[in-house]
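Removed from the display is one protein chain of the complex; every other protein chain stays in position.
Chain lettering (A and B) follows the sequence in which the chains are written, and residue indices restart at 1 in each chain.
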């Protein structure tokens, strides 16, 4: 049951990040194949980098091939859906699925690294890498400065703090999936709130 | 014999992509070392990423060290050759070797993944990754939006379709190298034609 839960969660994260990549590539007038590929890289980039670093094989998308098909389908259909429904592809539209991907991947990545026997600090970092790498790759591919490093809003900081929530909950008697779920929900909520209310990191400015 | 064939083919793909990287870096006024390195990354990037994903070691360029020497030689000599012969480094000059690299790497990568026991869909994706990653890295390094995602011409789409040709031919009694060769020739031809006649993907435009 734990495994089913984790796979479902990872699939949700994949779809959320795919959506963010698709919106971003569509905003930049990429062609249909480019939209699908940026979506795929945003979706699978973080988890694949995590698995390379942890030396885990097969990859999520190799084992769960269905999601590759799903992604191609979504990537091909979605732009037409946006267009037909006159959905404006604003930056904000992209930030909502991105927030879900952030929370899910950071919680899942931290948990996975802990299970692989990594220390708490390294596990939290793996969670951050899982959550941030896909979005960074997405931004690099559309030739922008990675938003996660530049927008002065908490993003990687949320993944970092949320990873420690997973670690700390791990010391309680709660079932693992509850730990992951609580941390993920917390991170998504904080990120959405920080987008809505424009919370900023302590603003350090180079003079 | 199959192995010799595949190594020769991969070497041709390496040289083709190296050429594309060298032309691109020279166009951007990179220095001599930069030209060699962008050439090397365009040439070996796709195959190396494929081997990391498939967990294959040693890499092609570790086993076939000769090609590293060849690449350095070509990278150092070619810019002078271009200059002496007044060869214009237009974007089009770059697209011809790029087309050869595309067909060869997509066919070879798909075949390699099939042999490694991957499913057809994953094998086709590995072919696409092998073919596209080197060029994407090349474009990111010269600080451009990856052409493969943006030019509205079939590129990754050709690698995808051509990969399925390798898979389908695999069900026939033909020798493996014939399958790979047919698919590679097909892809190179379609790509060259699509460049020449400016074939475009179905043009989806975000309004």
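FYI, a residue touches a chain if its C-beta (ideal position, glycine included) is under 8 Å from a C-beta of that chain, and two chains touch if they have at least 3 such contacts.
Source: prediction; values computed, not measured.
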Legend entry - Residue touching the undisplayed chain, where the options are A:66, A:81, A:149 or A:199: A:149
Legend entry - Residue among B:2, B:52, B:115 or B:168 touching the omitted chain: B:52
Inset, instruction - Based on the whole complex, identify which of B:2, B:32 or B:115 touches the chain you can't see. - result: B:32
Legend entry - Residue of A:93, A:140 or A:185 in touch with the missing chain, whole complex considered: A:140
Legend entry - Residues belonging to subunit A that touch the chain removed from view: 52-53, 55, 118-119, 121-122, 125, 132, 136, 140, 143-146, 148-157, 201-207
Legend entry - Positions on subunit B where the hidden chain makes contact: 25-35, 37-38, 48, 52, 57, 59, 61-62, 65, 68-69, 79-80, 82-83, 89, 140-143
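Rule of thumb we're sticking to: only the chains that are shown with their structure count from here on.
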Inset, instruction - Could you grab the centroid distance between subunit A and subunit B? Build each centroid from C-alpha atoms only and quote it in angstrom. - result: 29
